[in-house]
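Just passing along the structure, written as structure tokens.
Removed from the display is one protein chain of the complex; every other protein chain stays in position.
What follows is chain A.
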Amino acid sequence: MESIGVLMACPMSSYLEQELDKRFKLFRFWNFSQKNEFLNQNADSIRAVVGNAFAGADAELIDSLPKLEIVSSFSVGLDKIDLNKCKEKGIRVTNTPDVLTEDVADLAVGLMLAVLRRICECDRYVRKGLWKSGDFKLTSKFSGKSVGIIGLGRIGLAIANRAEAFGCPISYHARSQKPNTNYKYYPSVVELASNCQILVVACALTPETRHIVNREVIEALGSKGVLINIGRGPHVDEKELVSALVEGRLGGAGLDVFENEPEVPEQLFGLENVVLLPHVGSGTVETRKAMADLVLGNLEAHFLNKPLLTPVV
């Protein structure tokens, strides 16, 4: 397989890079400043693209790679891949489901605790030496707070299981009511937001879910409510979110994702009721290795004409 060209869209895992390098002819796209020139010279040898949540395969890239057979994404979300185009052209697409479910759910609950109990702010307080001049204030209890989840898929369910262990009542919104749960279903996001204290975005990013958390939802969540986003940045109307936080119309937010990563609105940097993370939902040593192994497994299966491990298209 050493002659098969694989294009890696951006840096994502040094282990994955190493292993791809051993097995294939690896092109690191970010090393070439003249993208067109690079594509003109190498397009004919590239049969696979490896992408992730930051860079994948849009229509333009797909069109410029005539020999492309498979896009294997180092992510569960596929919003950076033009799935219709792939279907049209018979290009296979794989993702890395399940292996990152627990990590993302853990981080969602970690963010709830960090925002409500002000853990990061407390840590700053101690490190700045401020404790000596006075006690920090009371923080909000987490146990028993009502949690509303947008999207009750694998990740949403894992969040629900964890929050239940803290005695939190669970409700959700999804395209349709799920048959196998007793959690309360709300047919609209605004209703969900009006009836919970912590709102979590855990759905896939599609044209329908873009800005699913808008001004109306934020108002419904209210000045005591907390928004957690471990989905994708564009799920939330970020401008509205920032002004609601700055003006105190929203109680707090824990954000792992942003609309224009790696750009984070600087107005948030001075707020103590937000926790800001650099998209590390699946960022554990254990899970990133499992994800990399899935990418490798899918590519090898494809080129050996075996069934794909986690096909989407």
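The rule is short, and it goes like this: a residue touches a chain if its C-beta (ideal position, glycine included) is under 8 Å from a C-beta of that chain, and two chains touch if they have at least 3 such contacts; residues count from 1.
As a working rule, contacts and distances are computed from a predicted model.
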Would you mind picking the UniProt name of the chain not drawn here, from "NEDD8-activating enzyme E1 regulatory subunit", "Glyoxylate/hydroxypyruvate reductase HPR3-like", "Origin recognition complex subunit 3" or "Peroxin-7"?
"Glyoxylate/hydroxypyruvate reductase HPR3-like"
Filtering A:C122, A:V190 or A:A204 for touch with the omitted chain leaves A:C122
Residue among A:K80, A:R288 or A:H302 touching the omitted chain
A:R288
Which of A:A204, A:V246 or A:V280 touches the missing chain? It is A:V280
Considering the whole complex, not just the chains shown, which residues of chain A touch the missing one?
10-12, 14, 54, 102-103, 106-107, 109-111, 113-114, 117, 119-120, 122-127, 129, 131-132, 135-136, 138-144, 161-162, 164-167, 261-264, 266, 269, 275-280, 283-288
